[in-house]
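Below is one structure. I have some questions about it.
Shown here: the complex without one of its protein chains, the others still in place.
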């Protein structure tokens, strides 16, 4: 019998190892798996490479993971957002590495990684600093750069519903990077607002099919990052 | 006001020109837009390049388009299926061109075309005749071949429901190639089992967003290819 | 380039948004960048149907919700709360940028730090060495959208021209901008030059030229208002 439900976020992230590459879903707070991130802080893994569009906000969630010095390198498109001071401070002191990737290239690199495509060409970034040192090539008279697929050891993802088999649906724009991240990790760990029996999710509307999900943690009333930030909460 | 509904299949396909490249959805009869194909036969455009997984069955639909000598070239993965004699006969007489593409590479080439990716690398076909003459390259010690994005002038697609804005959902495995084909054509023409007002389709479950659909024809009781083939029907 | 013009000169931010909105045709699919472009959504003329795309996975973005009805999982690319129109659809980030990269977005309106007369755009980095750089989706949008409109104040806060012969800040994309809307004028990028389309009512050509770091071409058909003579 397939059984992917874990009894806690702590047990679901227990084997994330030092130096692991971790994809973390979310665009700002929308879709951020804050309980899984906090469990990862408690767990203690260090020297992580983390892939997320941003670098978190305030002193909770991803920002707290960075502030607790667990992240050696961020791969992201926009490390500065409202109330985000942790990453910019460490970066200005040269204490954290940054790989800046255009947002669409980042999403496509993750999609490619999950789809077994080692590299593809895109026009994004041609003529800019971010294309420097990259292989260029013309197709039909237009210039493109070569970008590489991105895979990871783990993905941490938040969703609306997950069923016993591992099928997942999301909520509105909290979907963002999570479906492609789920495909690109060796082990995909999902925190779900609700855990449901198979058959509850409409087969035509499933966004992440069961094959991509390894572990599920039910978190029925997840913390809301913006509320914690507004309240000045610091984790742990 | 956005208005994509056409009053007939004939009017929707009226401007398909000689020599056009046409993506036709469907995997066997599942998802085959048979009314649009028949309208295209009536319309008379010739020297078409047609992209479909197969080459049709019996003497209706895609097989009839080929039999009526409108197709100069087929791009497909599997031109021989049950009751498919039209293409094999013409091919053996050297009267139609074939570009044979592995099924997954075909789907990904169309997806790439629609996504602005001119080329990508894949391990599919490495070491086989279908990789001969293609650029090879190693990534992380594994051999890959370069494949190119595929775009088209028109796409002909069948779906379950389309709304006024052009949002589309499909039915079960009749979905197959249609969502990627909708993204890769200059003009995407959809035949829908039902035409519905916007808001009728669940926003989280829309498969083809409105941006990809140009024309809609409502065909509430579409012909079923296998029934026509069993009855020995020949079109026109 | 002797006169430093007050930023209040000419059109207001809302005027600029209205001018842009007026140029968006019925049925267009449009992406709006963060900042000034965001207000375009409020000025689409009655009876015209424009569908807004936000790159974080929503086609059919509506205006901001009433206070108290914000949904933290329904936001735009600027991470502001938005709504979804009837007929909206949600999709993931790779699908969203496939829409952009594949050339399916008709118009994208972006802010600018600098625009060159050949359409080069700089809008992502001040080139400071120790500040963390941030690019977001700007490079994808300029490479992918069919048309790039720029909405910007004509000059920087310190009065320096943003419209220049060559950009000096790091590029977002080269030869990508087709039209620029500022508080002083609307200008097309054409044949390697800024070509005047319309001058704000209380701006004269000399003032426009003085505040621009490149030569402005004035075609005979340009709407130069009351102060047309240079």
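Lettered A, B and C in written order, each chain numbered from 1.
By definition in this document, contacts are C-beta pairs under 8 Å (C-beta built on N, C-alpha and C of every residue); 3 or more make two chains touch, one makes a residue touch a chain.
Note that this is a predicted model, so its numbers are computed, not measured.
In the full assembly, the chain not pictured is in contact with A, B, by the touch criterion defined above. For the chain left out of this panel, the touching residue among B:21, B:49 or B:122 is B:122. Contact with the chain not shown here comes from a single listed residue; of B:3, B:46 or B:80, that residue is B:80. Only one residue from B:111, B:164 or B:215 touches the chain missing from this view: B:111.
Across the interface with the omitted chain, chain A contributes residues 1-2, 111, 113-117, 163-165, 167, 183-184, 198-199, 201, 203-204, 206, 209-212. Contacts to the hidden chain, counted on chain B, fall at residues 27-31, 53, 77-82, 87-88, 91-92, 98, 100-105, 107-108, 110-111, 122-130, 170-180, 207, 224-226.
Please note the rule applied: only the chains that are shown with their structure count from here on.
Chains joined by the most contact pairs: A-C. Taking the mean Cα position of each chain as its centre, B sits at the greatest distance from chain C.
Centre to centre, using the average C-alpha position, chain A and chain B are separated by 34 Å.
Averaged C-alpha coordinates put the centre of chain A at 30 Å from the centre of chain C.
Multi-chain contact residues of chain A (touching two or more other chains): 108, 122-123, 170-172, 207. Of all residues in chain C, those touching 2 or more other chains are 84, 90-91, 97-98, 100-101, 143-144, listed in ascending order.
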